[in-house]
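With one protein chain withheld, the remaining protein chains of the complex are depicted in position.
Lettered A and B in written order, each chain numbered from 1.
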Amino acid sequence: MEQVPLSHVLVLSTALFFLGVYGFFSRRNLVTMLMSVELMLNSININFVAFNKYLYPHQLEGLFFTLFIITIAAAEVSLAIAIIINLYRKFKTIDIDDTQTMKY
Amino acid sequence: MSASAIIFYILAAIVLTLGALTVFTRRIFRAAVYLLLSLVGVAGIYILMEMDFIAALQIVIYVGGIVVLIIFSIFLTHQAGEKLPEQSRKHIIWAGVLASAGLVSTTWVIYKSAFKAAGIPAIDPSVRNIGRQLLDYTHHGYVFPFEIVSVLLLAALIGSIVIVMNDKN
Partner (left out) sequence: MSYDFSALLIILLPLFCFILLAVFGKKINPKLSGIIGSVTIALTAILSVYVAYCYFFEIGKQGEAYVRHISYQFQWLKFNENLSIDLGIVLDPISVMMLFVITFVSAMVNIYSLIYMHDEERFRMYYAYLSLFTFSMLGLVVAVNIFQMYIFWELVGVSSFLLIGFYFTKPSAIAAAKKAFIVTRFADLGFLIGILMLSYGAKTLDFFTLIERLTQVGSPYLTSFVSTSFLGLSTLSWALLLVFIGGAGKSAMFPLHIWLPDAMEGPTPVSALIHAATMVVAGVYLVARLFPVFAISAPDALHIIAYIGAFTALFAAIIACTQTDIKRVLAYSTISQIAFMMFALGVAGWGEGKAEGFTASMFHLFTHAFFKALLFLGAGAVIHAVHSNEMDDMGGLRKAMPITHITFLLACLAIAGFPPFAGFFSKEAILYSASQSNTLVYYVGLLTSGITSFYMFRLYFKIFWNKESHHHTHNHEKGQWAMNIPLILLAVGAVFAGFIPFGSYVSADGINLQFPFHLGFSIAPVAFGIIGLAIAAALYKEEKGLPDELATTFGNLYQWAYHKFYIDEVYAFVTKKVLFNLVGRPAAWFDRNVVDGMINGSASITGFVSFEIKGMQSGRLQTYTMFFLGGILLIAAMLVMKFM
């Protein structure tokens, strides 16, 4: 792994992150938006791990951060699913364009 | 070019392609599956970086828990099967512009900065070392965040039950 420069790994994580961003912006379905959020979180995890390995190999900080992020992502997804189910019950749809009640 | 480097590039390509497919596909179930495979690829990258524990964690929690949860929600909301409608043209273009702008600027920043690899001997990221540091309450210990995360998980558990609860039940 030493021959792969850090910048390449970072480019990977960046690309994954902005793919997630694009997906979040352009999808209509709430569940697919959730999947894009998962992509973003994963790219961040890769980032932390890469920095840990390349720049601070004597410490484990990045690893712990990744640990916590995974945990929190799990909690967040469960709550998000709960909200989506609730929304589905109310509006009978999970299309985001039908939930514009906060419009002017 | 060592073998690990080649494997890294292949895995990277897989992850990115599957991620792109997740984002672009119009069938929701396929998106979920692509996500699953993409996360498996990310776990592979972790293994390449010698972070086995995290890779295991990734598979167990992300793949085995979160993606499954997502698939459940797809069924619960009766989404499986139909093709998803698309967003308006204007919206997609704006999204694409912003995302590419972000991508370009971040890549530029990455290439501008000079990252120097540290020559310090690495610590072995074994479960033993992780456990020790996780439960250490002296310097650089993570016991406090550990406890908080437990409370957070409890809160999330209760919270999701409360949200989904029917009124007057």
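As a convention for this text, a residue touches a chain if its C-beta (ideal position, glycine included) is under 8 Å from a C-beta of that chain, and two chains touch if they have at least 3 such contacts.
Fair warning: this is a prediction, and the values are worked out from it, not measured in the lab.
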Report task. Check the options B:102, B:141 or B:159 and report the residue that touches the missing chain. Result -> B:102
**Report entry** Interface with the unshown chain - residue positions in chain A
**Finding:** 21, 24-26, 96-97, 99-104
Query - Residues belonging to chain B that touch the chain removed from view - result: 91, 94-95, 98, 101-102, 105, 109, 112
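Operating definition for what follows: only the chains that are shown with their structure count from here on.
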Report summary line: Here the gap between chain A and chain B, centre to centre from mean Cα coordinates and rounded to Å, is 6
Query raised in the report: Taking the complex as given, what residues does chain A use to touch chain B?
Result: 1-12, 14-16, 18-23, 25-29, 31-32, 34-36, 38-39, 42, 45-46, 49-50, 53-61, 63-64, 66-68, 70-79, 81-86, 88, 94-95
Query raised in the report: Along chain B, where are the residues that touch chain A in the complex?
Result: 1-2, 4-5, 8-9, 12, 15-16, 19-20, 22-23, 28, 31-32, 35, 38-39, 42, 45-46, 48-51, 53-54, 57-58, 61-62, 65-67, 69-70, 72-74, 76-77, 79, 84-87, 91-92, 94-96, 98-100, 102-103, 106-107, 110-111, 115-118, 120-123, 125, 129-130, 133-134, 140, 142, 145, 149, 152-153, 155-157, 159-161, 163-164
